[in-house]
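Quick one: this structure, given as structure tokens, is what I'll be asking you about.
For this depiction, one protein chain was excluded, whereas all remaining protein chains were kept in their positions.
The first chain written gets the first letter, and so on, giving A, B and C; residue counts start at 1 in each chain.
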């Protein structure tokens, strides 16, 4: 179906712009939802633009994302909407795109300002505030705990900016509420790894009261480990991303809450922005998209 | 001894060139049929077709009156044809027992029946003269002669109608060979037909009922063994008969100058101290029974096994170099040829050219480490001609050469590089008589140039024909040194057995 | 007996590791730790058994991790979307594994392509199929499958672990005591000679890869049970862990030599290491450094065995 889209794009006479959506791992539900949202939007607006969607194989493969940007320049797209795998290292490639006259919109993960200005780029950012989201779910969790309770944090890939922001948000919420952070380890965004790490943390800290996970895959893993240890009643879990697989667990009370950053709309905001920019020369402002707390009551 | 067991009509086989052409042959029940021919004549190919390793192109084979066309080795031995291969088919990590029985491991519901197996193995090891071998030993740790006997044991383990033996005695001493011959004669008497391929023509004549000579893939004659002599066979094999010029040995000028000094060396395998001095321009033969440590001694001399005591030094131009590893050995002008060409010599999957030129120091074809491909090819071409190697060209894959021709390539390897001391372990294994004489002449030439050669052989006649001195090892001990003027075959043989005299003999 | 002595050295590494973590982490010596580790074993164990057989026959199977992931998603789909019973779902998953493995096997054995490349191709393709099956979504399954991974009441061991251990025993028995087992070793050690002995070398190569696929399928079930969910990314990178476990346990990458029991010891080392490091809560870079070091030290200790063997037999 995707290649058809490109084929359509080449239809003679069509002067619709082509927008390239460049993302991180398309193997991750969050980005898949994002891509699906974009695709649905394109179908509704077929007359307005064409869409090429690309992701990298593995979230940390920066060089591949840079290659993707170059490839999009080579295939002559009009705009690039990018969720950067790294907030610094893709900037030079984006500068090349800008030189080639391509409009660039930054979504999901904010590019570093200093480096943008070094290249003389002004790229508008559309996306959620990860720190805020993490703080929000953390504060909600704290309201169910007593000060001094032991909590643990599961990080994603430690080099990932999102992971770092969420961890910071978690830490702030926990500090503010007087919780005791006894462990902080990376489970590499991975579910199986999360079970292993959580199980070990539970052994080491038998009195643990809560686990804060930087994404929902790890929350799923943490929930499996907690149930294997028979500590469902003792340990609260929160996640981030609001993937559908987590809903059963939230309903069942195994997971307390997660954050919805409206993945399905994230790319759409970016695309709309790009379309606007293609039509007018007005400078674009950054735009923060909403993050919402999801709990058992909000799912019903 | 009546009915035709195996009858072959108009058999053809070619690879890129014809290898067997119009073979017609009948082998009777209980007959031992000798098959001889020069290296590359097609003997192994013939045996391989019967054993189902390769398929024929054309022709008709009948076994006991029934048409026989095996689709693979399994088919062949289910039909009753068993083969002891020239390039041994033993599997190193498996035990002796498992190897012997590999074609048909006794089992119930696939679970191996250990006890039954062990008994049968022990009795068969006893028969081939390996009674003292532990059936649980991993095959990979055994010496070449033992491996060759195992290959034989493996092929007679199952009852068979036709037994093909492809150079079964190439690595065996005369004593071991005669044990094997006794078994073969016994099998024939009980009705098994045997095809016996060998370059030891005297043996072939003694054991066989009839002999067939192959030349370039065609049968030149089939005749009763009794009606022929070695010289006649050789004439048939080569088409134009000439013996090697053995008188060359007298022309050798021996200089007393020592080139290799071995002082009181011992290794894990050679517990008794060994000392001797080798001089420029002499050929030293090393005799011994199987397992007596001949290979071990050459390995130690080339620095392949660590010494536990003593020292080896190389003298040249007033300098003295200690040999401690193969690198120093080679740099100081030593060359080594291992006994097992498959594992110690060949580079499988590589062309003849590479196999010939790699190991040498590539002097003369390389300057400053850069190869000159034209000079390299020319040098290789010359050697191929000199040793009459039968191959389709320097580009041919070494795996496709016949066993004897592979051996020639390995010898050629060392003739080219500028070595002064040659350590050759069974250099003539699997080589036909004509070429053997050629190799002896090459050795004499080397000696004439003041080079030194130490070589082993399981044939005492060969050692006596070429050597200036003969060292005898017995039970890993250097027991005696003979010189050309004071030796006789019986004395040498007696020395070989000396260390066994008081203990249970190892070899029957 | 002989093989016990043989594996001694690898068990020495194991004991050293346990002692180290026992001293370094507070609660390491506890029943909970033991249970935690035992729970982690089944998937990697069965995958490693398959890998060991493939390595012994002289091949390699890089696709195990992806096939595991693909089969896990099959379990998820079968139970959640197609409403099959857990038993049917498991059969489907193992069937899917066998198909992937057989494709590997046919390409590697009968078309004589290098198994490394064939299974590398399958690594990509099976992962692609895993994404397609669940539309790249993690699929929550819940308690129905988790019971496979939870201790059978009163025993402390889960059905998954029992099955995994049985696999180890069966494979070790087959390898050392049966005709096909000895044939596998023969094919791996010297294919030409094995063929000359009438062994159908291609069939063995093919079957062993198919078995590895089936075991990866079983591993997928265990993974789904462990997570209570079907994760299309499950098993990523597991091929390297399985090869490492096999090689630490004395299996040669050149074929013809290996032990399933040793490979299981390798799995234990990896599991204990992961668990111990997580209990210590060391940082990610430190985890990497220690993991790398332990892997090297484990084969180093094991290499003494080989050296001694060599000395002993000359």
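Quick note on the criterion: contacts are C-beta pairs under 8 Å (C-beta built on N, C-alpha and C of every residue); 3 or more make two chains touch, one makes a residue touch a chain.
Just so it is clear, the structure is predicted and the values come from calculations on it, not from any experiment.
*Asks:* Check each of A:34, A:60 or A:123 against the chain that is not shown and name the one that touches it.
*Replies:* A:60
*Asks:* If the hidden chain were put back, which of B:149, B:312 or B:357 would touch it?
*Replies:* B:357
*Asks:* Among A:17, A:158 or A:296, which residue is in contact with the omitted chain in the full complex?
*Replies:* Candidates A:17, A:158 or A:296; residue touching the omitted chain: A:158.
*Asks:* Considering the whole complex, which of B:134, B:206 or B:395 touches the chain not shown?
*Replies:* Missing-chain contact among the listed residues: B:395.
*Asks:* Using the definition of touch stated at the top, determine which of B:24, B:343 or B:418 touches the missing chain.
*Replies:* The missing chain is touched by B:343.
*Asks:* With the missing chain put back, which residues of subunit A would touch it? List them for me.
*Replies:* 1-3, 5-6, 9-10, 20, 25-27, 51-55, 57-58, 60-64, 66-68, 70-76, 86-92, 112, 115, 118, 157-159
*Asks:* Tell me, which residues in subunit B touch the chain that this view leaves out?
*Replies:* Residues 15-16, 302, 304, 326-327, 329-331, 334, 336, 338, 343-350, 354, 357-362, 366, 369-371, 373, 392, 395-397, 400, 413 of subunit B touch the chain that is not shown.
*Asks:* Name every residue on subunit C in touch with the hidden partner chain.
*Replies:* These residues touch the chain not displayed: 60, 62, 107, 111-114, 116-118, 120-125, 127-129, 131-132, 136, 240, 243-244, 247-248, 252-254, 284-289, 291-293, 295-296, 299-300, 303, 306-307.
Just so it is clear, only the chains that are shown with their structure count from here on.
*Asks:* Using the average of all C-alpha atoms in each chain as its centre, how far is it in Å between subunit A and subunit B?
*Replies:* 71
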